[in-house]
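Shown here: the complex without one of its protein chains, the others still in place.
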């Protein structure tokens, strides 16, 4: 698939060349943003860690997807910006395509067998593993607000320093989680997502993965509880709270209606997102449909150069 | 015992030569798969860690088995692919046969005196110990879904990196365990085993040890709860979920009927397993019977070259 | 903005040149005290970690403040002694002004999603990060009296040693917190603040950030419970308990009345404070008002050379 | 006291010369077994850690024993194989006799002020300390089955590796302990001691200290609950479960009747023990009686060359 770099917006280019970004990190971010996928400063990432996070349950609607070759093929043929995988999948399925598509190595994860009241996500791979595998970024989940968040934030701190030392971009899955956020309106609320966006920025992420915030349902703290904002306003608020951290929105559970998916992408991009990280909404479709939808998302992103 | 290497299937050979496998790991896996035991890409492993995991209780049906010389003799004369031992047994009983049979050094373990509600298995040996003893792989238990799984996954991560650094294959005992999996149908369910298989793959195991999944009994989450699959279908599902990780099935408690054991092995191999790791089903038999059954299992594996 | 160094008081100068202060620490403290901001031995610090500590909630009264450029501009144009930021904001917003204003890199933090009964604040940046970014001090929160204070004090000890090794001044946010202080009169009491001041001194801080102590309300231990001291007496007591550690008072929630803010500053300085660290009271004002109030605070500090 | 080395039994000598034993460990074990104490492959160890484990309470029956010089004199004049001490006693009382008697440096310990429901024994000395003091072995307590056994087993693993690296024999105090073993028949049962023996072997001990197992009293798991074995049978079972790990039996609380003590020793040796580690049964006697009993134990051990 042919790729053509476009000239990035002045602002983003300036950030990328700032003194606080190591040269290696700049090189890898450039590759993700301007030499891969839409190559116009947007990001279209295909993630696959659901087998660890939710079990094989997630693959039931599309059994071939249990074989990671499926996602690798989709990422390659669909022209994604990157594929996000843990170390096991990255080593066993990407070696035959090393260099053909950027890798975001996801460093931590957990099962969902225990509930999320005290969720914590331990790392089982390192930034050096990412370097060894030629990855262009690492991913790390922070369970924002979990009672055990201190263990995670300390580990995050070590990952962040390794990223700095090795010039590796850092993508934070900023997920509100735990009994306290449930008592305050739940993980999907605007309050929760807005807080998560800000946490990612203050912790020093380069890119943050968020969910589209839901309308407030009454249990969030003020002033959120009283807000009556529509979807675009909520999205813009969250993107603003992430500041200079690039925002990717996830797709969550599969949406069968292609048009609805595309409307979502359009909405996210118009509200300032840098891109999307859609997993199940892509690889739970039959390959031809997945490729077709991917192509339409790509075209859509092409209209929002950054 | 004479051994003859067979030509491995193209696919497995390709994985073994992939860029993501260190040369040392490839060499050791080759030795296990094609230069030991059935030597045709299958694995027949004799494990012995039950004395630590369950206490001497397990040896009561066959008292001589409390002397590890028994298992060592069985492994050698029976022509197993490898024997799996912890550091204490490996150092005290294998030195006189170093090199005669591959060793899988089991790194962690625990007693069963406390119940398994918060099971966690601490390491007391290292990958460097395995190198020093000339082992061809290490073993590590992950209690999938235990409330304390984060400690284990972090330790696993360090073991995995040492394996990478030292070219050592990593065999994961992927055991669903803890109060949460009990509440969701128990450790033996298809749901539990299928999840464990996937966890091993995403964590980066080379080989995974699983139990044959039981039929669903009603407490598993959907869609498993509603599945009505027969044994072969369940086994194939689990093997598929393990992806490119080689699957060994364990024997569990002793089965007195030799024919039944062989039917199990045949079933496992036809469903895609790489082999078996039978302990009590072998070394709880009198030596002559154990050797006879071993020979029949070996012949059976010879019919499923990988 | 022109700055003129004034001659510091003999005592402070003596401390700064004492044998126990590394040369680098002396150089950086001098820069903060006599070559930046009021430049007369007082400190006027603009902090911004509320987005992490409280969520974007804090920015609602003045939406532009969610963009850290706002605070950076205020710090620069207002002529502050320093701006206090976490690693994420420091790297993403200060690079274009590196050197123009001293940075206090805040090393630890947490969200307020879980309550503070067992508050603990994990570090996600290091003293070496501060050196790399050209910071002139680091900040570290100690939750004085929290049931988990041991984890924090141990981590603090490592930060302190790195500060010693690298010549970096150490500013301690000494915050009484947790269920036990709540049972003893709350975090704002004279008892709590006085204890916090002393803790900072015994732990080895160079500067301590405290809150103005409230009058005793009955639940503090004796002799505090029976004290009936007015505000200046309480403040002087706290400053005295901090000993040779310089005290900054924080502003807490926004106070709309400029004159009231200035009365507070005057009171603090007359009671021996080295300066103030006002966040929301500054950056929640529209820029022109914030700059105007800043100028008046600066003038006020100019009357209290140290 | 003159010592004469005897020729060890072929089997033990073979183990001592095995490839898996570092040369230094072999040298030190040889010294303990064949150049000290009975010097015939048996061990007679005088332990003293009761002051830490139980408090000075233990010394009340024989007040002079609170002065460690008492035990040192007894060990020297009595011709013991070794004295087992923690770092404090070893440094303060053995320096004037360094080299005259082997030292087993006990690395961990705890008080009995808290109950043993979650017993855990932290290390406060290292294998390097043992090397520095010229010790011939280290001792480490493992509380088999305690809910916190994972912390201990991890620490044990580090001790074991240091022993390997430095050629230091490792004596494990394998003590069943904690609420779970209490619920299963108690720490003194055959079930508990038999399990402990096996744990020591699988963890890689060189020598294990056990208590004589009591008859089963009904709460142990099957098959132990139904066993009706006499004392010698129980002892032989435990020794067999320890495999190639040398077994020392402890004396426990003081037994006033010398003849009863000697009957115990004879029983242990006939059941395969390598020796005894009697503390209170020795040093709670007046010196002349302690020396007399010691001499009779020595003579007895002389009749069981290993």
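For reference, chains read A, B, C and D in written order, and residue numbers begin at 1 within each chain.
Operating definition for what follows: a residue touches a chain if its C-beta (ideal position, glycine included) is under 8 Å from a C-beta of that chain, and two chains touch if they have at least 3 such contacts.
Note that the structure is predicted; figures quoted are calculated from it, not measured.
Taking every chain of the complex into account, the chain not shown here touches C, D. Although one chain is not drawn, the whole complex shows that of D:22, D:35 or D:52 it is D:52 that touches it. Within the whole complex, the absent chain has one touching residue among C:144, C:235 or C:248, and that is C:144. Considering C:34, C:173 or C:224, the position touching the chain not shown turns out to be C:224 (whole complex). Interface residues of chain D with the unshown chain, by the touch rule above, are 49, 51-52, 55-57, 60, 66-68, 86-96, 98, 109-111, 113-115, 120-126, 129, 132-133, 151. Against the chain not shown here, chain C presents residues 15, 18-21, 144-147, 149-151, 153-154, 156-157, 160-161, 164, 176, 178, 180-181, 184, 191, 194-195, 197-205, 221-224, 237, 240-241, 243-245.
Methods note: only the chains that are shown with their structure count from here on.
Contact with chain A and chain C alike is made by no chain in this entry.
Counting hops only between chains that touch, chain B reaches chain C in a minimum of 2. Of all residue numbers seen at the chain B-chain D contact, under half occur in both copies; the interface is built from largely non-matching residues. Inter-chain centre distance (chain A to chain B, centres taken as mean C-alpha positions): 35 Å. Annotation: 57 Å between the Cα-based centres of chain A and chain D. Among all residues of chain B, those that touch two or more other chains are 151. Every pair of chains that touch is listed here: A-B, A-C, B-D.
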